[in-house]
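Below you'll find the structure I mean.
Every protein chain but one is kept in place in this view of the complex.
Entry: chain A
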């Protein structure tokens, strides 16, 4: 293309067009509107936070905040992967079962096989990755839909957990194992560090790497992506593997929090995870979503749950509130996209 530019002709020699209708203020407005809109979920998070600070004396205590953070860590870690999956216009319903299976098998590695706990964490993560790989292969090689594939895997993995454990918890891990889910470094909770690091990494991958760009391209228009030479099956499979690895790792965080392997862990977790991504602006139609938004969504959900407990709200109402929050978030998101969004990001 470069070489054409210098050559001249009757057609190419016309004066360049000026930017159409884009004064500085207009562009500024466009950007501001976009930024503000993206902060909407963040704004909600802040409001709820301030409200709870005043409504409950316990809320703003270190202990409680620590609790929120380590609770959210599990959801957030999986939701980071789910953001990738949803951007490709896919879905992974098996993450809760995957976390349970990986978490339990990881603990069994320590308890039954004597594997040192750091290696067992890696082992649990890899088991999650294998589950993700099976999902990815079923979707891309056997051409099942992501919904069906992962719905099936949700049952399979949950069944395997019961088979391996007879539905009883696995105990006997060393105390050190609790570091991952409950430890601190210089007073900062390790699960928080883990989430922040993973989120940063994921953000960079989404915005600065080929993998991230292809994730958006595949979700926005898969056929266009394929015809642009993107090996979409390979990338899609990889994304389900990443989701699986993160689910497996989250399973190990969960096990570490309770210092045991719990077969009933993570039932319904996939819904919180999907909700976090959606509240954060990811579109189930694909092509849209950000890590920051997802994190905000994950924290919003946990804070609402935590606040409800502190304020003694009936557990049933918690779910009602979360459901309404999902509606509001998606409504707002669609509204702003219709009204303002002209820039792609």
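The rule is short, and it goes like this: a contact is a pair of C-beta atoms (placed from the backbone, for glycine too) under 8 Å apart; a residue touches a chain by one contact, two chains touch by 3 or more; residues count from 1.
As a convention for this text, contacts and distances are computed from a predicted model.
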Discussion item. Leaving aside the chains you can see, what is the UniProt protein name of the one that's missing? Options: "Ni/Fe-hydrogenase cytochrome b subunit", "Ribose import ATP-binding protein RbsA", "Ferredoxin" or "Ubiquinone biosynthesis protein UbiU".
Written reply: "Ribose import ATP-binding protein RbsA"
Worksheet, complete the sentence: Missing-chain contact among A:121, A:202 or A:217 belongs to A:217
Practice prompt. Write down which of A:228, A:264 or A:334 is the residue touching the left-out chain.
Written response: A:228
Discussion item. To test your reading of the contact rule: which positions on chain A touch the chain that is missing from view?
Written reply: 1-5, 7, 9-12, 14, 16-17, 19-22, 26-27, 29-30, 33, 207-213, 216-217, 220-221, 223-231, 287-288, 340-345
